[in-house]
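Incomplete set of chains, arranged as in the complex.
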Amino acid sequence: MKENKLLVASAHCDGPCGVYDPSSARIAAEAVLSMTKKLNALEIPEPSQKEAYIQYLNTFARYVAIKEEQAHIAKTEILVLWTDYFKPVHLEKYPNLHDIIWKATKLCSSCKVHVSEEEANKLMQAVEEIHKIFWETKGRDITWFTAS
Amino acid sequence: MKENKLLVASAHCDGPCGVYDPSSARIAAEAVLSMTKKLNALEIPEPSQKEAYIQYLNTFARYVAIKEEQAHIAKTEILVLWTDYFKPVHLEKYPNLHDIIWKATKLCSSCKVHVSEEEANKLMQAVEEIHKIFWETKGRDITWFTAS
Amino acid sequence: MKENKLLVASAHCDGPCGVYDPSSARIAAEAVLSMTKKLNALEIPEPSQKEAYIQYLNTFARYVAIKEEQAHIAKTEILVLWTDYFKPVHLEKYPNLHDIIWKATKLCSSCKVHVSEEEANKLMQAVEEIHKIFWETKGRDITWFTAS
């Protein structure tokens, strides 16, 4: 028994509706990187400076929550491509596909556990690699760009 | 492609089921104000007082999460009235409607970003104004009251 | 191990922020009743009338989803009052409290399983009874009204 309050949607990925786009993973990874930078850039007040300290903790908690969430979205979007879009025929052409995906998802976790620009940049590179493989399999030439 | 794990409900607002009530926004705004006050009222222990400091950070993190969530619910409930309930005929009677809504949603964000009773009180006033407009368009006289 | 993708909020109910209001349960129960009526009122076309049949099934699916969701919200809101607001002192004054709540939540399930105005009306009555008990314990006289 599980409560399952939320209807897990029919996940149009396995509709199938055919609308896959690695942009979703890229946008989330960008936000992870942005939040990581901002967390490291915040000045830390002394607990004795009450007003400033409250503002600091409020901002810190919010940025961590955003980083956490965006890392999770990045992971989820990467996994959707793996479980729903990629087929055995793609695996033949990209025999490292499973490993590329696995490592990319582990980078998402690493970005949660740490506040590390290095890890966040590695995640961006992993997403870019997946972007290239994805569009190659579609035979389309879509330029990689970032929104930020 | 997007994962879309959660089935976004048919939002009975656009069912349409006809059950609109600005109380939902008001209850959320009240909680934002309550949490803001409590966050400012917490005494901050020194990091060296281990047990008290852990309790403080636990409580702080929880209150920020509640404030964040309730501000988001308030924003969502206000937007539902705007996108689903209000029609062009209401806009004619209340030509500032778009702006009133826009500013109210921006107050929700401001209550997230800060720990400010002033902003939280402004949000309560904005919700009260929307309450008045809403019930006027329904031709009903519903008294504004708060639960707390 | 569970995935736990969604941060279950600190549920301001156990913040505690003190902002409880049975209106939330009432609004959801009203929507259940409204959807139940609309589902029964829809005319059923023959499967051979393709366009009308598609429109019927689309509307039906949406109304069921809304009914399901609102019944779940009503249940959740009732349970929040029970687990977070009501204290042993209230139980002494209302010795049937546990049973009143239990039966009300079972009515929520019943409204999901059936498309029955009778069950939906019973749910409305159960919520009204909880409304009365709740405001009595607060010593406030809040009139019961419906939004629809």
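Just so it is clear, A, B and C label the chains in written order, and each chain counts residues from 1 on its own.
One rule holds for everything that comes next: a contact is a pair of C-beta atoms (placed from the backbone, for glycine too) under 8 Å apart; a residue touches a chain by one contact, two chains touch by 3 or more.
All values derive from a computational prediction rather than experimental measurement.
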*Full complex, copies of the single sequence (shown: 3)*: 6
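Here is the rule we go by: only the chains that are shown with their structure count from here on.
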*If you average all the Cα positions, which chain's own average lands nearest?*
B
*Could you grab the centroid distance between subunit A and subunit B? Build each centroid from C-alpha atoms only and quote it in angstrom.*
28
*Counting in whole Å, what is the centre-to-centre distance of subunit A and subunit C, each centre being its mean C-alpha position?*
36
*asked:* Show the residues in subunit C shared as contacts by 2 or more other chains, in ascending order.
replied: 5, 7, 65, 69
*asked:* Under the stated contact criterion, what part of subunit C meets subunit B in this complex?
replied: 5, 7, 9-12, 15, 17-21, 23-24, 27, 30-31, 34-35, 38, 62-63, 65-66, 69-70, 142, 145, 147-148
*Hey, which residues of subunit B end up touching subunit A in the complex?*
1-9, 39-40, 44-47, 57, 60-61, 64-65, 68, 112-115
*Using the touch definition up top, name the residues of subunit A that touch subunit B in the complex.*
6-13, 19-22, 24, 47-48, 50, 53-55, 57-59, 61-62, 65, 73, 76-77, 79-81, 84-85
